[in-house]
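Sharing a structure with you now.
The other protein chains are all here in position, but one chain of the complex has been omitted.
We just call them A and B in the order they show up, numbering each chain from 1.
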Amino acid sequence: MGESIVLEIARYSPERDAEPHLETYEVPLRKEWVVLDALNHIKDKIDGSLTYRWSCRMGICGSCGVMVNGEPKLGCATFLSSYAGRKRVRVEPLRYFPIVRDLVTELGDFLAKLKKVKPWLIRTDGPLLREGEYLQTPEQLDDYRQLSMCINCTLCYSACPVVGLDALFVGPAAIALAQRYNKDSRDRGAKERTLILAHPDGIWGCTFVGECTRVCPQHVDPAGAIQQYKVGSALAWFEGLIMPKKRRKTEDRHGAAAD
Amino acid sequence: MQQPTKVPHYTKYHPRWFRPRVSVYWWLGQWQYLRFILRELSSVFVALTVIMTLLELRAVVQGPVAYARFQHQLAKPGVILISLISLFFVLFHTITWFNLTPRAMAVKVAGKRIPEWLVAAPNYLIWIVVSGAISLLILRG
Partner (left out) sequence: MLRSNEAPLWALFSTGGVVAAFLIPVHLVLFGLVFPLGWLRPPTYEHLLGILRNPLAKIYLVTLCSLPLFHWAHRFRYTLYDGLKVKHLNELIFAFCYGGAAIGTVLAVYLVWRIS
């Protein structure tokens, strides 16, 4: 048997524990092993009661997000070898979420917020589906493509202090996904999303900490998307002030007042 | 069926979630958070510099004697120290502001978003030119 590494894993049993505690497990330090492999090893060989989410183990399902040494990470994309020098690797459930059990977080609140911003194509006018597809130029695709890479892994929520401080804050991924559809040339739903986005609990709650963007495994830039929406909202507000008639039209796209 | 004697508050159909609380000192827990708070607090030193400018303006309004007295006060070691600390934060504001601007403004040329450094770089150039021009105006004479 070769080298090994010690994992400190947060355990919480709703039946037994008042709060989570850390337990240590020693696992082989294999070059090709990621944190998720270590968790699977523990569940198979050491303690079958360890509870965590995972599915694709290739960074696309977004279910194995955990805090690794205080950083939100995908368990399947975080190699143990990069922590080889450390004595211990601490694995905890994603920060700022209620904990269901061990490493499993409660996603109901996130999913409700996600639904609120209507992250789907809204289109009531225009040709019917059977008359063919909506055409889009490569430039129009570029406008939103990076934002569409989001896998709902919620790492950005665990990175964002405002999410932790303000339970009503819509949060990075939901706002970025709203922008993904706002920027889609086929979509006409920007005005509907304004009510949720141009709101103190929406974009105005964001203080541009920028951590959401830093931890995103898909290189989405939620922080940038939110600031761009703020600029648009501010400009729309001024346009409305100077040209009240034009107000309705620009608000459709950016949304100024939440009144 | 025997029930265990010490059952914590348990909801039959609902797991008892643990809700972690965020400490008031959350911004001390992580370097990036601390850096963020310092960036936001740079605005306090921006405001201090404005207050210094307002006081200077008041001294000019009050006349040559008050102006000379104010110059003298600015040279006190304590005030110099405050100015030095302010300078650190004010520069921190300038640099972070310039570097974050391209994130908030997606500048496009011919349908393509231009790289972030290309949006940030002119800011630095303009900053140097403007600072030089203001210095010349104040110093001349």
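Rule of thumb we're sticking to: a contact is a pair of C-beta atoms (placed from the backbone, for glycine too) under 8 Å apart; a residue touches a chain by one contact, two chains touch by 3 or more.
Because the structure is a prediction, the values reported are computed rather than measured.
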{"item": "Selected residue (touches chain absent from view) among A:5, A:198, A:212 or A:225", "value": "A:198"}
{"item": "Interface residues of chain A (partner: the chain not displayed)", "value": "161-162, 165-166, 198-200, 204, 207, 230-231, 233-234, 236-238, 256-259"}
{"item": "Residues belonging to chain B that touch the chain removed from view", "value": "22, 24, 27, 37, 40-41, 43-44, 46-47, 49-54, 56-58, 60-61, 64, 67-68, 71, 74-75, 79-80, 83-84, 86-87, 90-91, 93-94, 97-98, 104, 123, 126-127, 130-131, 134-135, 137-141"}
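The rule we apply is simple: only the chains that are shown with their structure count from here on.
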{"item": "Length of the line joining the C-alpha centres of chain A and chain B, rounded to whole Å", "value": "26"}
{"item": "Footprint of chain A on chain B - complex, ascending", "value": "8, 10, 15-20, 22, 26-27, 29-30, 32-33, 36, 40, 100, 103-106, 111-113"}
{"item": "Contact footprint of chain B on chain A as seen in their complex", "value": "12, 14-20, 70, 95-96, 98-101, 106, 139, 142, 161, 164-165, 207-211, 214, 221, 223-224, 227-228, 230-231"}
